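Note that one protein chain is taken out, while the other chains of the complex remain in position.
Entry: chain A
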Amino acid sequence: MSSTDISINEEVHHAHEEHDHHHEQNFIEKYIFSQDHKTIAKQFLFTGIAWAFIGGFLSILFRLQLGWPEATFTFLEPILGGWIENGKLNPEFYLALVTMHGTIMVFFVLTAGLSGTFSNFLIPLQLGARDMASGFMNMLSFWIFFLSSIVLFSSLFISTGPAAGGWTVYPPLSALPEAIQGSGDGMTMWLIAMALFIVSQLLGGVNYITTIINLRTKGMSMTKMPLTIWAFFLTAILGLLAFPVLLSASLLLIFDRSFGTSFFLSDIYIAGQALTNTGGSPILFQHLFWFLGHPEVYIVIMPAMGLVSEVIATNSRKPIFGYRAMIGSLIGISVLSFVVWAHHMFVTGMNPFLGSVFMFLTLIIAVPSAVKVFNWIATLWRGNIRFTAAMMFAIGFVSLFISGGLTGIILGNSSLDIQLHDTYFVVAHFHLVMGAAAFFGMFCGVYHWFPKMFGRMMDEKLGAVHFWLTFIAVYLVFMPMHYLGIAGFPRRYYNWTGFETFNIFTDMNTFISISAILGFSAQFIFLFNFIYSIYRGRRASANPWHSNTLEWTTPALPGHGNWPGEIPAVYRWPYDYSKPGAAEDYIPQTVPFSQTASSNLPHERELE
């Protein structure tokens, strides 16, 4: 395998030198249809941030409705036009907002924006590769994602509105335009966007896996890889296995919608007439959807776990505690994530025996998650912690992951899910554990790797302000939602004042909405910091965080091919921080044991 490595490296290296001397890339090759993984990563990041602001803005719109159900929203008319009727938000548009918020955040921000950015950026840099295995496929992956983004974004502007059946698009609601306007053209566009999205994910995923298996530099064995790479690797495998199932579900739904088949439809009477569809099962769609949908939440959270592990180790100046246990728990989570999907379906009428099986499997997955939390905390213990903005977000991530993860133990229990299913308890749970936590992982990554991306530092003080406002807002928004949920307050309700059981919660809903608006406003601090620092930030040194991993051995702003000279070889694991006897409190992976005789452990002596 090593011979393959060398030949590829030489080839790319050669090309690189050539480009140094004469061939100048033009603007389009360099910034638009670029095949450089770093540029593609930035493209994913910019698109992801744009989507995050759109998705966040949609949530503010429906939080206004929820917080002030009796208010008139005439001031929104300039933005929403006809969706405001006599000062009231249209109830179907409310559902469209909820649906698009979910779709955008889960797929376009936290899958493409998070995985797309950091897998692309870090895999070659941390493995010691010139680029991805296939730069062309990588470019395709981004541009197909971009096309998918355009389709989904345009659906916001059509007259019947975007898809409105919830981000899970359960048929028959999503299959029948008679049931809700959004299931007309909006849903068609949703399905097209999703099909393109899946193609993009698969192109990206194949590339990540191939690169990790084949293009590791000399000495970079699987057990010397940083945890980020392990997380990206397993995430890519999950995506590769799970996304095709969503594609098939989408295809069958397209058939049901357009060609009169009955995969998911049966015995329906709607809009004054009985449909001829018989024998289909809406539950089948749910099984297919959640077969992707559950691994999907781990596709969202595992890259964040990887980034956080790396940042916590670097800034605690300590090796990550239990490196092998961390890999083991990632593998455990990956495997288990495929056999827990039906815990989303305890009260759908599925056979109760199946419910028992899935409850058992679901509660097992709490064990590897718990191990990860304990290991992060043990890494902090007796560290010498640097509170960089990235580190603050990493600590915030662990806190949110604990708070949101623990309630999963309740929801995974089928008897408790009877009352809590589709209430705000669920909303609170997944927003903390995979929404806010994954966002914190993403922020943590952006603050930490920004210097390597743009050659400049982000402002640390603004970063801290951004962290504190966001962290407090997240808890203020989602903690009270647990109380609502325990009282049975249902999800996706445009208005609840008609119910005596739920209309006592006006104050709490207003409070949540105000907190959400504060939290969203705080993101503009980040936006300012991000854009300002790209142009005017303090220039970064090559290794500003004193980190061990390979990307910090590149120049401050790595060019095409990443390393100007030869690709460095790797001699040790990435977590030799504060090793007793060493001169500095970090030893990069590229330092051979022969140079560190004073700090080598007994079993490392023979490697000298």
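Here, contacts are C-beta pairs under 8 Å (C-beta built on N, C-alpha and C of every residue); 3 or more make two chains touch, one makes a residue touch a chain; residues count from 1.
The criterion applied here is as follows: contacts and distances are computed from a predicted model.
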Pick, from "Urea ABC transporter permease subunit UrtC", "RNA polymerase sigma factor", "Cytochrome c oxidase subunit 2" or "Iron complex transport system ATP-binding protein", the protein name that UniProt gives for the chain of this complex that is not shown. "Cytochrome c oxidase subunit 2"
Touch with the missing chain holds, among A:Thr388, A:Ser515 or A:Asn548, for A:Thr388
Contact partner of the left-out chain, one of A:Trp230, A:Phe430 or A:Phe505: A:Phe505
Hey, which of A:Ala41, A:Leu61 or A:Leu95 is the one touching the hidden chain? A:Leu95
Sole touch to the unshown chain from A:Gly55, A:Gly293, A:Gly306 or A:Gly355: residue A:Gly355
List the chain A residues touching the unshown chain? 91-92, 95, 165-166, 170, 172-173, 176, 179-180, 265-270, 274, 278-283, 315-325, 347-349, 352, 355-356, 359-360, 363-364, 366-367, 370-371, 373-378, 380-388, 391-392, 395, 398-399, 402-403, 406-407, 409-410, 413-416, 418-419, 421-423, 457, 459-462, 464, 468, 471-472, 475, 479-480, 483-484, 486-488, 490-496, 498-502, 504-505, 508, 538, 544-546, 575, 577-580, 585
